[in-house]
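Quick one: this structure, given as structure tokens, is what I'll be asking you about.
The complex is shown incomplete by one protein chain, all other protein chains being positioned as in the whole.
Labels for the chains are A, B and C, by order of writing; each one numbers its residues from 1.
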Amino acid sequence: MIDVLYFAWVRERIGLPRETLETQAATVADLVTELKAREPRYEAAFADLSALRVALDQELSEFDAPLKGVREVAFFPPMTGG
Amino acid sequence: MIDVLYFAWVRERIGLPRETLETQAATVADLVTELKAREPRYEAAFADLSALRVALDQELSEFDAPLKGVREVAFFPPMTGG
Amino acid sequence: MKISVQAAPFDLGAELSEFGTGRADVGAVVSFTGIVRDDSGQMHALELEHYPGMTEAAITRIAQEAVERWDLADALVIHRHGRLAIGETIMMVATAARHRAAAFEAAEFLMDYLKSRAPFWKKEHGPGGTSWVEAKDTDEAALKRW
Partner (left out) sequence: MKISVQAAPFDLGAELSEFGTGRADVGAVVSFTGIVRDDSGQMHALELEHYPGMTEAAITRIAQEAVERWDLADALVIHRHGRLAIGETIMMVATAARHRAAAFEAAEFLMDYLKSRAPFWKKEHGPGGTSWVEAKDTDEAALKRW
């Protein structure tokens, strides 16, 4: 089981802030492929990965990173703080 | 007649903060030559011109600048504010 | 070192009044304050979303890196989230160091990292609805100098 969090327009497009999933995905990219296959709103949210960032257990990571041992995955657009 | 002001260690070496002089000096350098000839304390204060700065009517200037029309000359070491 | 992620306003003067004081080795304090700007003349408010938990951790890591790299006597970061009106203070950083160059550099480093590496997202509320602020290439480029 893995917690998946969405922020900013990713959250708005998917329509929920977080969900808990059962997945066999080996990498973040594999998880994205699974999610896109679920529904058009996921397909829309993940259409352009270059416009997205990912954090694994609250640390910025990459889409080819392995998911083994990870409890929390977050997807969001580039940050605009400060 | 010209007002001559001294600051920091220039003031301390010469022993006074300001004086009013009658001078025919054409440039700042000429005025310095006149002053050095007056007394050893002036000679000591003006021994190394590279360690001094000059302002004419409260604007930073150069030692070869003309004195014509100038009412106030100030001599001091490099500034150390801020 | 003080790190705070909060919805409430903060008092810049109060935060700075004691910052970096009481030490004989601090000669320079630099502060930066970010304020809600309205370039279009039509914005109603700015909304800041963040990632609770990760935000504090990311900012703490960035601030610790600044303290070590510039040998800071102290560092302070306050960043707000939620809905803010035009002219309201979004965030502040402060750095205390022996010399001015270190205090300035560390504050700029903190700002560059907060802009692009702390998990905040800005949304503008205007007459035509809302829109997410897009990340600027210049902000990403600013990181390269460190």
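Convention: a residue touches a chain if its C-beta (ideal position, glycine included) is under 8 Å from a C-beta of that chain, and two chains touch if they have at least 3 such contacts.
Worth saying up front: this structure is predicted, and the values here are computed from it rather than measured.
Colleague: Which chains here would be touched by the one that got left out?
Modeller: Over the full assembly, the chain not pictured touches B, C.
Colleague: Of the residues listed, B:2, B:21, B:55 or B:70, which one is in contact with the missing chain?
Modeller: Checking the options B:2, B:21, B:55 or B:70, the one contacting the hidden chain is B:55.
Colleague: In the full complex, which residues of chain C touch the absent chain?
Modeller: Against the missing chain, chain C presents residues 11-14, 16-17, 20-39, 41, 86-87, 98, 100-101, 103-104, 107-108, 111, 142.
Colleague: What is the set of chain B residues that contact the non-displayed chain in the whole complex?
Modeller: Given the touch definition above, chain B has residues 5, 7-9, 11, 55, 58-60, 74, 76-82 touching the missing chain.
What we mean here is this: only the chains that are shown with their structure count from here on.
Colleague: If you average the CA atoms of chain A and of chain C, how far apart do the two points sit, in angstrom?
Modeller: 26
Colleague: With centres defined as the mean C-alpha position, give me the chain B-chain C separation in Å.
Modeller: Averaging C-alpha atoms per chain gives centres 48 Å apart.
Colleague: Roughly how far is chain A from chain B, centre to centre by C-alpha average, rounded to an integer in Å?
Modeller: Centres of chain A and chain B (C-alpha means) sit 72 Å apart.
Colleague: Going by the contact rule already set, what residues in chain C reach two or more other chains?
Modeller: In chain C, nothing touches at least two other chains.
Colleague: Give me the residue numbers in chain B that touch at least two other chains, ranges are fine.
Modeller: none
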